[in-house]
Structure formats: structure tokens, C-alpha cells
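Worksheet for the structure shown next.
Every protein chain but one is kept in place in this view of the complex.
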Amino acid sequence: MPTIHKTTFLSMLLLSLGLGVAVAQNGGASSGFPTPKNDFTASEQRGHGLYLRYCVGCHGVLGDGEGENAPYIDPRPRNFILATFRCRSTSTGTLPTDQDLENSLERGLVNSNMPSWRPTTPYDRKDLVAYIKTFSPRWKTEKPGTPIEIPAEPEVTPERVKAGEALFQKLECWKCHGVEGRGNGPSADTLTDDQNRPIQAFNFHDGTRFKCGSTDRDLYKIFMTGLDGSPMPSFADNVKPDEAWDLVFYLRTLQPMKTKAKLIAKQLGLKPINPAGAPAQPPANPENK
Amino acid sequence: MASRFPRSVWAAILLAFVVVGSLRNAAAIPAFARKYGLPCSACHEAWPKLNSFGQTFKDTGYQLMNDRDEPIWQNPSYWPVSMRITPHWHYESAGRQTVDSIPNDPTSPPIEKTINTSGFDLTGIDILTGGTLAKNISFLLVPSISSADGTVGFESANVRLDNIHGSPWLNLKFGKFELDGPVSEKRIMALSGVGGAYQLYHFVPGGDVNDFTFGENQLGVELMGHSLDDHTRYALSMVSSTNGNLGLVGGRSYDGYIHVSQGFMAGKLGLQRVGAYFFSGFRPTFFLTTTVGGVSTPLPGTGQGNRSFYRAGAYASIYLGRFDVTGVYQRASDNVFLANGVAANNGGGLPIGAQGVRWDTGTIEAHYTYSPKLFFLTRYELARITRQSVAGFAPSDLGDADVITVGYRYYPFMHSRAGLAWHQEFATELTKHTSDTGLDQRTSSYFMGFDFAF
Partner (left out) sequence: MKTRNKLAGMLSALVLAAVGALMLSRNVSAAGEGKITGTVKLAGTAPHQRAIDMSKEPYCQKLHADHPVTLENVVVGSNGGLQNVVVYVSEGLPASAGGQVPSEKPKWDQKGCQYIPHVVALDINQHFLVTNSDPTSHNIHPIPTKNPQWNKSQPPGAQPFDVSWANEEVSIPVKCNIHPWMHGWMAVVKGPTAVSDGNGSFTLDNVPPGNYTLTAWQETYGAQTQKVTVAAGKPATADFTFKAK
């Protein structure tokens, strides 16, 4: 049927013409097309494409956390140029491991706009991490820190819960997190992050998971490595690895979830700590005499 | 005459395809992008087609589960409203149409002629509103304005209780919604008159009065669940036998639907999925009537003489990096009374040799996502009637159809506020022996236009 052939032919011609124009429109690096860049590895190159697909709206083309939606987001998107990351298995001030970053991607960051990217593939997340690391020169000059040693989790005992309570008081966790862990301590309302934006202390009572995971080990890591960029410091210099577990157990008693620690706290009749019990005299510090 | 059905029936079916195609409604919802600040490409392989992140977002009830899902997090001026329309130019060619040899002369002998039409046009406009009413309570409301007559219909209107008891395995949807099919017609990547609808969902043999259309949104409830990673999915639906029509005008029976699928990671290639589904229901074959002045009028909602039908299928979606291909096989069967359009209380009305009609459809759709901004598609569909409604009467391949669609979409920008696509497509369909003289008919569509959503 000659008509059909003509129709088909004309349609195909128009189709290819339009496509030609569309492709020609797409030169240049800003096009969103995966333009090959010589100094990128294959993984970084793929990560670049994925970054433009998923991340660019908030974290921006330059990775500076100034994407088109950044002004509307609180907390603000991470600035990858500074290479300061909250969730690490490494000590404060060091770069996180790739696995730390992949975990953050997979988990998402609670109480922020960062969703869980679990539906992407593990390979996608690896490539994304590879690309994110190209934003800061620190990744070229520094090695990621070594993950902190975490001893095997001991049995929860009343002694450990009580020791944890003493640590909570001594380390003055309550200054920000409050005596009951409600995130309402005396310093809570003036907390700011490294960009000088207000930030809230974690409230253990609402039962949400922690920013960097929900397991006991995650909780251990949070206060032993600190959440860099936030007011949460590292306590690694003043808490022994085994003592840290005591604090983990005590913190668990502040949460609404039914855990063994919580049960022990009930049996012990644990009450909120009394901040007035804090020492009032300067400690005996030889350096000051 | 090769068929006992008037040719006009076939012509009407073809016309229906064209109309349905141009009325396609699709869900690409920039309101979600604006709410979360993600570019369209985060959820869409190329909109409106979802990627696995978007599918998970949809399955969790339009929630990212990042504590920013509740409406309380939005600026009060935020309205979850989007709209989509496609101004376009299209060319339609319908082969072997019966026309009078001399227009306006009823006595002139009919001849068969290819009718070509072309011009600028609009699709219907979709107004898409959706989101969360509260944590774990989501909704979707899609009023749709028809391009043909400007009437407003309710494409979708449902509320969904998500993650009941904190479990992703329990989600209950209530209202009018799209069946959780193997491919989503609301997210079809083709827009032309011929290519803009799936044969899988719309093909019905001539003379069959069953109005069930898989592609139409249905009224009912859906229990749906999925694993946390969305690899395992199931959906159970019970819907009214009204094909989504409002006002209880059909029968009183309900249709049931089940769909299970399993996804698995195949290394770097991506997420593969296999699944199977089964839809079974009843349609009334006659209504109670009341006679006034010798004219019998059917009473709406009093459908009687229910007869059954089913659709059963299996599919696989294969991802090979940027290339993906989906194949669906479906078997469909309609009861003999539905197939021949005869009331079930009139057994004698069936022609000699009447039998239930059965047909198979095969769909292979392949995509190549060069980047989030350039997307190619091609699709081949076939429909084969394996048992005609009257045995030995018509050629066994009467009404069989083959459709080929090719096209691409180009998105000049990709951000989180709005979407624009330049769409070009060509689709052609061949149906066997459907012209008035029993010859094959070819219908072709060419489509180009700007598809935009805000």
C-alpha cells in the first residue's frame, strides 16, 4: 500500500530530524549527559551520572550543598567540598570510610530531607560515593581514618546501667540532651551546627532511630566518634571502650522501646539524674597550680 | 462477508483505540518533586516511567520515610497540585475505511479508502493532586478534563492507609485507583492514537460486550504489600464490576485481582523482576426493564445474568544497565454470552457454534535510557484470538492485531520544579480481515509535541 509506505517514511524522517536537533542541543557539560571526563575513573564517571539523576537538586552541581532546593531545606544539604561527615566509624576529624558513606546513603539521615536510597543498587551507591569524593581535595591528600575498635557487646547488667548513668552525669550529656534525655538540656536552645544554623539535640523519648543507625553499635559509634559538623562531640578521649557500652545501655533506658536495659532500669527504679550533684569545685588539675 | 459482525463494530473498536489513546492520563507529579526537592529523574527513569526509587516511593504511600512526609513539614502555601497536558501535531492514517463513492449520495456504492487526517491538537488535561494527609495516610485525586468534550471525570480518587502496624506488608487503598498491573498504562511512554494504549489492556474481539478494560481505573479496595526493599510485592484487589464508572449503573457483583512479583538484583545490571497476575470477574448480560408505551428501558444497577471472564498473565522485566525490556504474556477469556452479546436468559439467542472467546496477547517493550534527558522506546504487541466467538464461521485469525511503536522523548532540562519533554513517535497497527470486504486494515499514527507537567 503506497500510502502506508509514504506515511511511514515521512514519520521516520520527521522522527530522525527531531532526534537530530535534540541530540545537537545537548552538547556541553551542563547538559546532564554523561560527558566523558578524562580524569574520572569509570566508577566516578558513572557516579557523576547518578549524582545528576538523584542528588543534584539538593547538593548542587558543585557539591557545595547549594542545590536549587537547598534554601528550602532544614537541615541544609551536606557540603561535600568540606568533606565533613556526621556518620563515621572513624574518629573525629578524620575522613569516613567508603562503607560509612555507603551506609548513610542506604540508611538515609533521620530528621532531615535525606531519604534512604535503598532502592538503588549497591553498585550505584559505590559509584555515587566515588563521585562525591571528587569534590574535596582532602580525599587526595588524606586517607580515611581507621574505624574505631568496638569491643564485643557485653551482657546488660544492673551494674552497667548504673555505671552508664554515672557517665551520663559526669560527661554532662544532660547539658544538651536534658536530664531525662528529652533533648531539652540547659544548652539545647543555643545549639548551632558548623554553618551557624540552629540544630536540635536528640530526644531519646520519641523513639525515632538515631541519625547514624539504630543498633547498639551505631549508638556506640555516635558518641565515640562524634557527629562532625554538629555540636555532638567525640567522647573517645575520656571514655574507655568498655565503659562506652555502659553508656549505651543507660541511653537505651531513656528510649520508649522495651529493651533489656529498660527492664533493668525499671527494676532498679532509676530516676532522672540530678544535675545539682555535679562537682562544684575545680578538680585537682596539676597543670593549674 | 467473512464475518458475521457488521464492519462498523470493527471501525468503532479502532476509533475507540484512537480516542482512548488521546485521552491517556499519566502520573508524573512535579508536586512531589517540589515537596522533596528531588529532580524528576530521582523517581522517574524518564517521566512518567518510574525507576525503582520512584516505585518504592509510590509503594510506601508517596512517602520517602525521611520524617519530612507529613504535610506539617510543608510551607502552608504548598499545594500538592500538578497538571499535565500535551499540545501536539499528529497525523492519523486509517486504511480501508468504508465510504460512499460519492459523498452525500446514499445510492452510490460504498468503496474502501484510506482516510488521512492531520493537524494540531491537545490531549486531555490531567490535574494531579496527591501526597500525604498525615503520616502513613496518603491520597491521590486526579480530575481529568476530556479533550473531546470538556467534561470532567475522576481518573483517580483514593485514600490509602500505609504501613499498617508499622509493616510495609499491609497497605489498604480505598476508592478509584489503577490496578497494580504488570505495566502501568498511566505511565505509558507512548502517546499516539495507535501506540498510546496497551493492546494487553484494551484488545477485545469484535462483538464482545464485556466492558472490562484493564487499563481503566477501577473502583474498590486494594490490599497491597511489599518487602522493605520493595523486591517482593503483592496486591489483592476487590473492585465493583462497573469498570470504574460512577453511579452504580452496572451489576452488583465484584471482581477480584491478584498480582505477585519478585525482584532480584543481577549484579551491576540492576533490578530484574518477574511476576504473575490474575483478574477474574463477572459482567451482567441483561438488566431488569420497565416498559412504558411499548418501550422497554433497562434499569441502571440491576444487572442480571452475570457471566464470567478472566485475564491471566505473567511477565518479566529485565534491566541491562541503561537498556531495559519488559515482556508480558496474557491469556484472556470471556464467557460465550459476553462474547456474542446475548442475554443469559435467552439461551436460544446464541448462534449455532457459539463458544466462549479466548485470546492471547504478547507485549515486548524495550527502552534505552541514554540519560535522564533522552529516552528511546520501541514496543511490539500482538493479539491472537485463539478461539473465535463462533466456531468455524470466520477465518481463525479474524481480528488479530499487530502493533509496532517507536519513539523517543527528550527532556531539555531536568530539575525539581517542572517537567518538559519533546515527544516524537510513530505507531502502526495491522488488523486481520477487519475491513468491510474482509481485508486487513492498517492504521498508523505519527505524533510530535511538547509534553509538559507542572
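Note that the chains are named A and B in the order they appear, and that numbering of residues resets to 1 at the start of each chain.
Note that a contact is a pair of C-beta atoms (placed from the backbone, for glycine too) under 8 Å apart; a residue touches a chain by one contact, two chains touch by 3 or more.
What you see is a predicted model, and the numbers here were worked out from it, not measured in a lab.
Every shown chain that the unseen chain touches in the whole complex is listed here: A. When the whole complex is considered, the residue among A:232, A:254 or A:270 that touches the unshown chain is A:232. Note on the undisplayed chain: of the listed residues A:61, A:82 or A:150, the one touching it is A:82.
Interface residues of subunit A with the unshown chain, by the touch rule above, are 82-84, 92-95, 138, 142, 170-172, 175-176, 186-187, 190-192, 194, 226-238, 278-285, 287-288.
Just so it is clear, only the chains that are shown with their structure count from here on.
Centres computed as Cα averages put subunit A at a distance of 42 Å from subunit B. Those residues of subunit A whose C-beta lies close enough to touch subunit B in the complex are 1, 3-4, 7-8, 10-12, 14-15, 18-19, 22-23, 25-26, 31-34, 49, 52-54, 56-58, 67-70, 72-73, 108-123, 208.
Those residues of subunit B that touch subunit A in the shared complex are 33, 36-39, 41-42, 51-53, 55-56, 64-68, 75, 91, 93, 95, 114, 116, 228-230, 265, 267-268, 270-271, 370-374, 406-408, 410, 412-417, 422, 424-426, 428, 442, 444, 446, 448.
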